[in-house]
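One protein chain is absent from this view; the other protein chains keep their places.
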Amino acid sequence: MEALDFALGLFDILLVFLVLSLAWLVMSSEDLFRAIVLFVAFGLLMALVWVRLEAPDIALAEAAIGAGLTGALMMAALDRLSSVKPIQKVAASAQRKQLSLSSKVLPLIALVLIVLGLGYALLSLPEIADGLTPNVKENMAQSGVKNPVTAVLLNFRGYDTLLEMVVLLLALLSVWSLGGERKLSPRSTNPILGSLCRVLVPVLILVSCYLLWVGADAPGGAFQAGSVLGAAGVLLLLSGWHVEQKYLLWPLRFILILGSGVFIIMAAVLLLIQGGLLTYPVAQAGWMILLLESAATLSIGATLAALFLGGVPKSRVDQ
Amino acid sequence: MIDFFSMLFLLAGALFFLAGTVGLLRFPDLYTRLHALTKADNVGLGLMITGLALQAESLSVAGKLVLIWGLVLLAGASVAYLIARGALLRGVLPWKR
Amino acid sequence: MGDLLTDAHWGVLLILLPLFGGLCSFLWPSAVKFIGLATVSAVALSVVGLGDQLLATGVYHHAVGGWGAPLGIDLYADGLSLFMLMVTALVGLGVSIYALDYFDQDEARRFWPLWLLLLGGLNALFLSADIFNLYVTLEIVGLAGVGLASLSGGGAALDGAMRYLMATLLGSLCYLLGVALLYHSAGTVDIPLLAERLESTPPVWAALGLICAGLALKTALFPLHFWLPKAHASASAPVSALLSALVVKASFYIFLRLWLEIFSVRTEGVDDLLGALGMAAIIWGSLQALQQTRLKLMIAYSTVSQVGYLFLVFPLAAIGTFSAWSAVAYLVLSHALAKSAMFLVAGNLMHFGGHDRIADLDRAVQRLPITVGAFALAGVSIMGLPPSGGFIGKWLLLNEALNQGRWDLVFVMMIGGVLAAAYIFKVLGFAFTQAPVTHEPKGVPAVMEWSALLLAVAAIVVGFLASPLMLILGIGETVELMGAGQ
Partner (left out) sequence: MNSPMIYALLGITLFSVGLYGLIVREHLLRKILALNIMGSGIFLMLVALGKRSAGELPDPVPHAMVITGIVVAVSATALALTLMLKLVEASGSAVLHDAPKDRS
């Protein structure tokens, strides 16, 4: 057992070192493409860190969103950036000259001071603290689910999640307001991409359903399921998925607001019946949470894919 | 006995990963690196999955492990192809002696 | 009937209504104006309902999900929250009416959903008693603010929105790190429980620093104001009004709330530092405003200086009483009304002349008397002349500074008042000048003129409503108790 502890300790130190150097490289490498690739690697290693910290729910979310979707968003942005204007090089070199030694060293000193100060603060925290673990444990039986993280997300602090669905929608509204209309990309001529889609998209949808279902008593849930669904959407967008314009108006908008809408309606109904915002009746909590999560999954998936598109989707006219 | 075989498979898998990584670092161009990475890692992962599946508590866990392998195979092969194709289209020439 | 009204969950309605309205306006773009105005009016009525309830029963308290702190999230409304909700509803109503005619159909479709969700976020923020929940509401407010700031497109607006986004995200992250430290110090994110449990330890100091820095950045306290002038000046007029009047105040409210309730463990000197920054903001912002050649930039810099006044309260309240805190609440109210009126006026002038160069406001007073009148009235409140709301706020603050012998504060407030008078009279002077007409001016819809005037008049009228407003502010005695306890 001691050998195992030692090996894990060594692994921890190696992981910390790797994550830190990746973060530093993301900030310091000259090439933006390289920085983004390193950031994706950083995200994947962070997922490993979450596993080490016994946070499988976050590991799933981080791998799917933090590394996968954020990376895809960045890559797409970089691609569009280079197609807009080749000006970044000029601007960067012009700026580089201005950067004197002091303007780089001073922030570095500040960085070290912040780390030392915060480190001191952390080390003076009590060694053992239970946080809200006992409170969660005590009320798990009334929560309607068996996974404590899902219980916190959808029940104990469900109101946060409601507002967070609004944040996601707001980001999309702002992106649509900014981005204008964006045509869906033309059908890819690449046979491999097409067949990959045909196999992977159904599998991803299946995985998403599984994550949603299993979230009630094991790691998983709406956010993880939604981001897997979003990944499927991104894949479809990349391969030139054709959607008719009529589906992109009302039906799409409906799916996008479904998550927050069902949440708000549920909150209002429960307020009327139970006298409290999002106060579930104990016996019905299970299926109510599943209903909320299903709606949220659909919305999260659609929103993430729409964010990837970066504008109001418009059907291309084939032929 | 099972533990012994698990260990054997895991070690063999790790060896393949190591070989793949060495290839990634040492090979001269993108195409050969992709080759080293995908080929060696897919076999390495297969061996590791076998080793882990032997330790699985139930058949469904073992099934999930195999499913993961299948997905990685599929994604790895397709992505390697897409990267290579993209590179070719952008005029990255294969390495010649 | 009376029971029904006082028992209804007005607080919860205030959050759910605008969010639901926002979703509906996204779903039915053709009816945005109707949905928007209906929602904002319903919100204003709910604020009245909540006010009635609070006057009858004291504070409003609601345990979301029935769990209660520390496991669940609590909603909480006392006089201060009600006051902020009132400010939001008033300004929101005025700006909404203005926006009816300001935006064309396409812009309206983008404006209303964002604004309604922003309104929901603001209401949720003022009602929350949970610092992590406050983080989520801050993000709603921030992202909606950025979306709105970039609404008009164009290089300047995008540049301003980008600065704003960077500042607001950095501010949120600092705040979140502070929240994380507080949670691990006290095992809760509920404000009243934190107040009980927090002790003066290094993690708490670090959290105090991070939260103050993050919120000061979002509130644009000097010298962290660098993002504000561009963002507020280049957005479209109703958006500038909302950002300057409400969004900046939202982060200040959290600042005030946390200061009153949980940072009593603070170390010496922080309040004096905040006061010094406030003084610097007043002088710097006013000087910058005086130098601007464009009206909207001038108004934006004026916001920087007026935010400075809000921070003067911290050194005064260290030994002060109720009047210092009510002064700051009064300043928030009157500034919100006056500043939104000013930005709407700027919108009218731009609509009318196609530009906002102060020097070329050719005879605006003859063609847009209502608009220029609104500017003058709002200016009275910004300068702090009687009988405006701004006067009451500044007078209370000045009185407190005199009582405590803080001559530095008195001096800066005097200077600030003189400078404010200078930049406002500069604009009015040009509005009265005779200049050759260089273009065919466009007419300004009456709704836009009158809504600006309405807000400006409100900024004056609140000067006569001191006693009822003080009554409201005293509900729950948060302000009073904390003031006396210092």
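Each chain carries a letter (A, B and C) given by its place in the written order, and its residues are counted from 1.
To be clear about the criterion, a contact is a pair of C-beta atoms (placed from the backbone, for glycine too) under 8 Å apart; a residue touches a chain by one contact, two chains touch by 3 or more.
Owing to the predicted nature of the structure, the values given are computational and were not obtained by experimental measurement.
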What shown chains does the left-out chain touch?
A, C
Identify the residue among C:G79, C:G147, C:G209 or C:G275 that touches the chain left out of the display.
C:G147
Just checking the interface: what residues of chain C touch the absent partner chain?
132, 136, 139, 143, 146-147, 150, 153-155, 158-159, 161-163, 165-166, 169-170, 173, 176-177, 180, 183-184, 222-223, 225-226, 229-230, 284
Against the chain that's been left off, what residues of chain A make contact? List them.
8-9, 12-13, 16, 19-20, 23-24, 26-28, 32, 35-36, 39, 42-43, 46, 49-50, 52-55, 57-58, 61-62, 65-66, 69-70, 73-74, 76-78, 80-81, 84-85, 87-88, 91-92, 95, 99, 103-104, 107-108, 110-111, 114-115, 118-119, 122-123, 125-133, 136-137, 148-149, 151-153, 156-157, 160-161, 164, 167-168, 170-172, 174-175, 178-179, 221, 223, 300, 304, 307-308, 310-311
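Just so we're on the same page, only the chains that are shown with their structure count from here on.
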Can you work out the whole-Å distance between the CA centroids of chain B and chain C?
57
Calculate how many whole Å lie between the centre of chain A and the centre of chain B, each centre taken as the average of the chain's C-alpha atoms.
26
Per the centroid of Cα atoms for each chain, what is the distance between chain A and chain C, given in Å?
31
Scan chain B for residues touching two or more other chains and write them down.
none
So in the complex, which bits of chain C are touching chain A?
9, 12, 16, 19-20, 22-23, 26-27, 62-67, 70-73, 75, 110, 113-114, 117, 120-121, 124, 132-133, 136-137, 139-140, 143-144, 146-147, 150-151, 181, 183-185, 187-188, 201-203, 205-206
List of chain A residues in touch with chain C within their complex
117-118, 120-122, 124-125, 129-132, 135-136, 139, 155-160, 163-164, 166-167, 169-171, 173-174, 176-178, 250, 253-254, 256-257, 260-261, 264, 267-268, 271, 274, 276-280
Can you check the complex and tell me which residues of chain B touch chain A?
71, 74-75, 78, 81-82, 85
